[in-house]
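Handing you a structure now.
Apart from one protein chain that is not included, each protein chain of the complex appears where it belongs.
Per-chain numbering from 1; labels A and B assigned in written order.
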Amino acid sequence: MEKGRPMLRWVGILCVSMAVVGFGLNALGGKQGSIEANKVGADLITIDTLTKFGKLDYPVVRFEHDKHTKAVEGKCESCHTVTGNTVTAKFKRQEDTNAAEIKAIYHDNCLKCHNDTTTAGKKSGPGSEQCRTCHAGPAETSRTPIAFDKSLHYRHSSSKMMLPAPGQKENCSKCHAQDKPEARNLSFAENKDQTHEKCMSCHIEVGKALQPSGPLVCAGCHDATVRAGFKKVADVPRLEAGQSDYSLLMATLAKPSSESTLVKPASEPTLVNAVPFNHKLHEDKNENCSVCHHNASTKGVIPCSQCHTSLGKEEGAFITTEQAMHRVTAQTSCVGCHAQAQAKPECAGCHTFMGRTGKNTDASCAKCHVEISAAPELLESKDVRNNTASMLMNVRVKTDPEIKVNEIPEIVEISVLANEYQAGKFPHRKVVQKIMEGMKDNSMAAYFHSDPNAVCSGCHHNSPASVNPPKCVSCHGKVADWQESTKPDLKTAYHQQCIGCHSEMGIQKPAATACADCHAVKQ
Amino acid sequence: MSHHTTPSKTLWTPANILTAVILAIGLILTVKRFTMGLGSVTNLTDDNPWGIWIGFDLLCGVALAAGGYTTSAAVYLFGMKKYHSAVRPAITTAFLGYAFVVFALLYDLGRYYRLPYPLTIYPGPTSFLFEVGLCVALYLTVLAIEFSPALWETLRWKKLRFWAHSLTLVLTIFGVVLSTLHQSSLGGLYLLAPSKLHPLWYSPYLALFFFISSIPAGLSMVIFEGRLSHKFLHHKMDQTHIDEAPGVTLGFAKAAAVVLFTYFNLKWIGVALDNNWHYLSTGWGTWFLVEMLGFVLLPCLMYAVAAREKNQKLAFWASIVTVLGIVLNRLNISLVAFNWQLPTELRYVPSWEEIMITVFIVTLEITVLRICLNKLPILHEHPEFKGAH
Partner (left out) sequence: MKRRKFIGMLAGAGACMAASTATAGGTHHFTGYPESFGVLFDSTKCIGCRKCEAACNKVNELPAQPVPFDDLTVLDTRRRTHHDTFTVVNKYSVNDKPVYRKQQCNHCLEPACASACFVGAFVKDKTGAVSHDASKCVGCRYCMIACPFEIPTYEYHDPITPRVRKCTMCQPRIEEGKLPGCVEECPKGALVFGRREDLLNIARERIRKHPNVYINHIYGEREMGGTSWVYISGVPFEKIGMREDLGVTAAPELTSGALSLVPAIVGLWPMFLTGAYALTKRREKIAEEEQHHAVAEAVAEAQAEAAKKTKAAMDKAEREKQAAVDREVKKALKEAEEARLKAQTPADPSEQ
């Protein structure tokens, strides 16, 4: 065996090497980098049901629903339980029992259908030996959530297919959980599955009646391109759900005693001043109730303070009334939504530099919070409150701020720093006129800028609003003192203000780097 | 018994002619480098400041000259007298190796004339490079003294020879200490650049890896050069040398197998330390596995089999694979896996002039080595100093 031993040894070495290499390359479930994250259509459902039972052995399954809908020729009962016109969203089961059972349900049913289809000679899905074709992990999808805007809602509420239930005047209860509009319990569904069940069952029913119906495939609602093609109704009448046009928002403190939740009489310290609120205007400006009443779909349209109390409670995620109204980063809060409006290019030139801490001067608080005496009628009657609010709002300024254009210098020559460059010629009047143009017919801008010379403070900042604001050099010296304050030096102040405003407003000319366009080069 | 050549009569053998050509080109390029600057002969850039002069000439040169300390430690400290005839050739290789490392360094340094600065007027002890410089300088001195008896014997300067020889033990100990330090410090250099070295090669253990891998590097070079000397310089060897040669080869093969295996394990411990297993499934991982399996594990097994079967030829081939493996490892760390995050167009490729100068330096070193082996009592004992070891 003398000659064979070296050979055997080499083979042994080779086997060991291959084993190590194989092990290394398998690399203990290495990154999924090699599997391409394809972009799947809006019908992608990531089947990850077993995650609630523990760690997964295999990556999640990519399931393309529309493909399968087509394959079963629209017969939902092939996979789902159909009772009457309601389709349960779960696959071949009513509830999630345990991991082993669910896995068996999926594997047995899916693979059976695939095998049957293959046997029938048609193109089919992966078989039992192609685990990772299905278990391919998460993928990017083009699906976006559907937003029910006013036009779409109107098309539903005015549809001939949605007649009121017998004895009802309105057809709200066809979708929403209430009988009378005044009850305003406009909740729709608890979760995604319920939503789908509700929408799809109606669409199926209507479709069966051979009438034009809503989409039955995922992409029909969830694909942004498809949605862009929806018919848009122009002037949608206001949704009447018993809401008032104006309301007076008053802060309350829940009392532990039997006393009702009302503000105390004027002799004791009050909570913050009330805010008259133009509900009608806000309805008009927003797409649907959920923009502000953010849980409308599950909880119905309820007052903010029901969950967001003064001290905060679990239902409101411990977010207090103050935070709910003022949090600058939340679109559902008053300040947050207004701050977003400030981000529009025509506003951003001034407003970006004012910062977004949500904390402004006392004067800006007073824009919303009005001092009124807490008369007993106010506290008791909602109607009285609403009328008060209506009255307060109607005396407000709604017209655009008035600027005496001729009092504004046409050209301002800025020569204080002229060195490498000649004096800059600033077209002051033109700039102000442009800014005013951006505010035209904007009632919010008109109201918040109603103080005289408020608009001037956009550039002439950190000083009392005046027709003759102080020169920039009054506060900005040649060299900045960063230890004392955050004021930049004069050159920086000019450039940051001018170039900053241009870039925020998206003004291309003059370009930031085109120095000579603003001040000519000294020869 | 392997075939060995007889010495040729003429000086102009093919090998010598090739040597002359290389030396000539090398001299021209040397002049170019020193008159027109580094940029004129290298592809070094601001992104890639170290090229093959550091990666190969320095790092590999030092690693492969490790035979000096390993052999002298084995013979004088661990008492393995049967390897005694291998000491002088190993010391010679090491001495010339280090001398030419310093020579090559003069090419790479921007201000070569300031080489003594760190060791004299401006020490910078926060740097591993200071460590390298100090220990290499001291070790070169040690090697010079250890090498010198061969010279003194030829010149018959008995007193000097006696003095140099009497220091053997102290120098050997000092040599092992210094070698440990500078071998590991070369690895320590790269500890400062974790963001530039691929995680499979970067490890807090880098210094340890360099030191441990230098041991089989040195042992392999002794085996490799021993066999080449046997083939080409057989006529210069005395009987002791010829008799002890197989013992040296097989004994060193055994030692190299053990150390290579240890090194193999240590590298995996290094990967596990930072949980870098997932890199193995990338292209870099495959390259790492090639280095580890093909050039560490394979020669380890080859050496083990060779030692067991008393197969000198296999040991010789194993030594070649090991040497290539060490070169590969040093080049990987300094050039291939270094700056791995840079885009391809910014990566470094040596210029032909850099390669040519490296070839020139190596050729020069081999030439001097050949002269030493031919003219000095390295492969044989000087007749007047027989047994005086």
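Following the convention adopted for this analysis, contacts are C-beta pairs under 8 Å (C-beta built on N, C-alpha and C of every residue); 3 or more make two chains touch, one makes a residue touch a chain.
All figures in this text were calculated on a predicted structure; none of them were measured in a lab.
Engineer: In the whole complex, not just what's shown, which of A:Lys313, A:His428 or A:His495 touches the removed chain?
Structural biologist: Of the candidates A:Lys313, A:His428 or A:His495, A:His495 is in touch with the missing chain.
Engineer: Identify the residue among B:Leu23, B:Leu151, B:Ile173 or B:Ile242 that touches the chain left out of the display.
Structural biologist: The missing chain is touched by B:Ile173.
Engineer: Touching the hidden chain in the complete assembly: which of B:Pro89, B:Pro149 or B:Gly188 does that?
Structural biologist: If we include the chain that is not displayed, B:Gly188 is the one touching it.
Engineer: Pick out the residues on subunit A that sit against the missing chain.
Structural biologist: Spelled out for subunit A, the touching residues are 328-329, 343, 352, 355-357, 479-480, 482-483, 486, 488-489, 491-493, 495-496, 499-500, 503, 512-513, 515.
Engineer: Counting contacts across the full complex, list the positions on subunit B that touch the omitted chain.
Structural biologist: 33-40, 42, 44-47, 49-50, 73, 76-79, 108-112, 114-115, 117-118, 122-124, 126-131, 133, 169, 172-174, 176-177, 180-181, 184-185, 188-196, 204-205, 207-208, 211-212, 258, 262, 266, 273
By definition in this document, only the chains that are shown with their structure count from here on.
Engineer: Take the average of all CA coordinates in subunit A, do the same for subunit B, and state the distance between these two points in whole angstrom.
Structural biologist: It comes to 66 Å between the two C-alpha centres.
Engineer: Using the touch definition up top, name the residues of subunit B that touch subunit A in the complex.
Structural biologist: Residue positions touching the partner: 277-278, 280-281, 285-286, 289, 293, 297-298, 301, 305, 309.
Engineer: Which residues, counting only subunit A, touch subunit B once they are in their complex?
Structural biologist: Interface residues on subunit A, with respect to subunit B: 6, 9, 13, 17, 20-21, 24-28, 30-31, 34.
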